[in-house]
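First the structure, then my questions, so here it is.
Yeah, one chain of the complex is gone here, protein chain that is, but the others are all in their spots.
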Amino acid sequence: MVRRGGRPGRQAEYEAGLPTQAGGLLEPSRWPAYEKDDLERLPIEPDLEKNLRRLEAIFGHDPDFATRRFRIGGRVAAAALFLEGMVERPLLTENLLKPLVQYRPEPGARLTPAFLAESVITMPVQRKVADLHAVCDHVLDGCVVLLVDGEREGLALKAVGYEKRSPEEPMTEAVVRGPREGFIESLATSVTLLRRRLKTPNLVLENLVLGRVAHTQVVITYLRGLAAPELVGEVKKRLARIDVDGVLESNYIEELIRDHPLSPFPQVIVTERPDRVAAHLLDGRVAILMENTPFALVVPGEFVAYMQSPEDYYHHTVLGIFIRLLRWGAFAISLLLPSIYVAVTTFHQEMIPTRLLLNIVGAREGVPLPAVVEALVMEVAFEILREAGVRLPRAVGQAVSIVGALVIGEAAVTAGVVSPLMVIIVALTGIASFLTPSFDLAIAIRILRFPMMLLAASLGLFGVVTGILAILIHLAGLRSFGVPYLAGLTPFHPQDWKDVIVRLPMWMMRRRPRELAKENRERMAPDLKPHPPGGRGRRGAD
Amino acid sequence: MNGRIKVKTLLPAVLLLALLVAGCWDLREVEDLGYVLATAIDRAPGNRVKVIVQLPNPRVVGGGGPRGAVTPSASVASKPYRNYAGTGATMFDAIRAISQESARRLFFAQNRTVIISERMAREGLREVLDFLSRSVEIRRHLTMVFVVRGDPAQILDVPNPHSPMPALRIDDIVKWRGQTSRFAPVPLSRFLEFLSLEGAEPYAGVIEAVPNPTYRAGQGERDAPEPPRSIRLRGAALFRGDRLVGFLNEAETRGLLWALSEVRGAQVVFPLPGGRPGEQGTAEIQRARGKIEPEVIRGRIVMTIKVFTEGNLAEVEGTLDLSRPEVMEQLDRALAAAIRGEVLAAVEKTQEAGADVFGFGEAFHRKFPREWKRIKKNWPELFRDLEVRVEVKATIRRTGMIGKPRPILVP
Partner (left out) sequence: MAGKVSISAYQAMWYQVGIVLATAILFVPAIVAADARQDAWLSLVPAYLFGSLQVYVATRLAQRFPGETVVQYAPRVAGRVPGKLIAFVYVFYFFFVGYFVQQEFAALMASGYMPLTPPVVFMLVLAGLAAYAAYGGLEVICRVNTLVLSVALAALVIVFLLVVKDIKIWRFLPVLENGPEPVVLGALPPGGWFGETAVILMLYPFIADKEKAVRAGLLAVFLLFLAMELVVVSSLGLEGPLEAARFLFPTFNVVRRIRLEALPILERQDAVFMMIWVAAMMVKLTTFFFAAVLGLAQWAGARDHRTLILPAAAVMTALAVQAWKNIPELFAFSSEVFPLTIIFVNFFCTVLVLALAVARGIAGSPAGRGGERG
């Protein structure tokens, strides 16, 4: 729908003001779409009225498009253009309209925008604009554009002031201990949150606009000297490739910059926690922030990163170690438990201790479904309940999940359709999947559980190990922005494992991950282990 | 590139489906199997083999499922187990014959007990043992071998509320063997290993169904009666090669186990030194270690069985002053003598039977490999006249919660 290169004769339409046809105004939906190239070819004319007519033709009857005409010092005609909901009104009145109207210029002096910006207007100036495209762009971005009669340039003034929520605790990444603020939909606020955590000029923010139609602000951010320049270059290269009409959520970007688009495994870290982004930047990663969504992207995202939660570092290391181990265990459970249950009960009955086996058999007697079908049915039922719980209004959702799980589970067992053990297995699997800190990784595991169950049903534990190996080979072949997906796990570097299977004390994790910060790996001064004064471990001069 | 992606993604899916459609060759639902928990083997007429297997009734012994339907009546449905018997020309033949009656496919991997009838054992176990060691399902080291005195079918049908299944009950009794060490359960793997060694012979545990003294005929109007019989493990069966040649009684069995270092605990009764006749003490053995040391003394082979043991005093009759160290030493010596007596009795009995279950020959082989090559042909004869010395060192460590026994004042 958007074509490159303007159409001839378009200018005439803008000249004529609002598009008309015989018998009145044309329906707005039938107006031709305005194109960048067309607008860029329309410079700001010295004739203010002509400019305003053209802009009216562009914005038409949009109720929030405001044109405020006034005279500078009562003499020179000027107009301020802005979108009602996007600018801060007091700022506009106090710092732009008032000074301009009250200004008494020397008779005969030319009121160039440069002059006005320097001496009259007390508002931060964004930049000078010279064509209608720039005017539109800034107006849509929440600026006030000042046009002065007789000048070929206008001024774009930053006065953004739209409704936004204040930073709240992120819903998806709640912590017991840790900062309680998350990114919000406003890019400026999000960037501030990040700036506050990394107060260094080396925090680089590079701006980018994505989306032909939507024109969404995107910021690439990294720490100079830590992030590998090749990595930054690669990120920019991939973002530059994106040419779509709209980028409404960061997943639009994520899907377009992934290394392996069809792999179920996440390759980009998604987070709404500024502290987490800051921690990743300190590792030498690159973050991509975007307006209109609180979710920031961080690359590269290797497997281990999805098993780390920011909270791991906010609690005592012993808890960190324990939680990590628990998490890996829960990860294995959520991927494997149903399939192992199916494999063991239908292929390897010798593995079950005799009395437990008799229990299982007693419970299974009379259950009409084969174990694998039973497992599949229950897993699907669980997924339905879970999905329903997410989609339904919050208050109802909880009730539905609990009632659904309880009632369906209990009724199914009483009716003898499923065995009680299967209900335990499915519930445990479902709960365990919530221990995976990354929602994206949890999704991958949830989906992979089903083929695993089928493999288990056809080849037993051999099938299960086949599935595990296939996943492993798949993972070993993945890369995220040049970093091998299994970096940190294999090849084996004891240095890196300190923060993988467990979370060792801070003072032991002296180096940054080897695949990320290639050069600058020292994270902290050596020998930071605290020693009580006069204690046994006290060292001399160092 | 596009084509490759399609192949890459489709191929696993297609293969997975193909596997499912064609697959599941070895899939057996858990409730479709009959878990054999005990196997009894007997000789049937015409040189055939009779196999009795015990299958659990999971509705009764297993939990779960809708409860309450089973009433504790003596109906077949509420019996916790069911024994099937089959006969055939070989062991495997007999087992498969059972499947003509059984609704469940027999599954042996959970089997922990093999019971062999005395008659079968006396005729030789070659074919039975080959099947047992060749089968994938049978776990040789988890399966205990027993010889039954009496009818094997009877052993597998002894009701009891504790461990209602006789098979599991045997297993549980074996678990507590350290209470007396008066029976000698032996894993199939060990039995087979001793069978293949030149200088050692295998032994097996002995199992019996004995009348239950607490059973009273005619009882049972109000309450369920006590079961009329109990399963009892006692003694050991001696083999020469694959043939049963004799039995050890309970004391002799323990004598054997002392030497083989298989005593995990025991109660040993010994006469009290310096006491009146008939006054006895009882020691609770907690640790025991035994070893066999062969020597050649003046051209004669002499075996020395050394036993080291320690335990507590569980019971003392009479009025010994246990606070005096020299009294404790006397007790140690008396305990050692009692143990020595058990070992010597066992040696004598095995020499009579000609079954070297102690593994004297193997011990000699290990220490004197060259000489062994010369004498191994004559070993059976040498074994019968072997000189065996027994040295026991027993230590009583503790005396329980009291020291001196309480003097009983007879009015």
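Per-chain numbering from 1; labels A and B assigned in written order.
Assume a residue touches a chain if its C-beta (ideal position, glycine included) is under 8 Å from a C-beta of that chain, and two chains touch if they have at least 3 such contacts.
If you're wondering where the values come from, they're calculated on a predicted model, not measured in any experiment.
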Query: Which one, A:63, A:108, A:201 or A:353, makes contact with the chain that was left out?
result: A:353
Message: With the missing chain put back, one of B:366, B:384 or B:397 would touch it. Which one?
response: B:366
Field: Touch list for subunit A against the chain that is not drawn
entry: 230, 234, 344, 347-348, 350-351, 353-354, 459-462, 464-466, 468-470, 472-473, 476-477, 479, 481-482, 484, 486, 489-492
Field: Residue ranges of subunit B at the interface with the undisplayed chain
entry: 15, 19, 23, 25-26, 109, 136, 139-142, 175, 187, 189, 192-193, 196-197, 362-363, 365-367, 369
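Note that only the chains that are shown with their structure count from here on.
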- prompt: Could you state the distance in Å from the CA-based centre of subunit A to that of subunit B?
  reply: 66
Message: Quick check on the complex: what are the subunit A residues that touch subunit B?
response: 262, 345-347, 349-350, 354-355, 357-367, 370-371, 414, 416, 419-421, 451, 454-455, 457-460, 463, 470
Statement: The subunit B residues in contact with subunit A across the complex are 5, 9, 12, 16, 19-20, 23-24, 26-31, 33, 35, 37, 56, 58-66, 107, 109-110, 112, 137, 139, 168
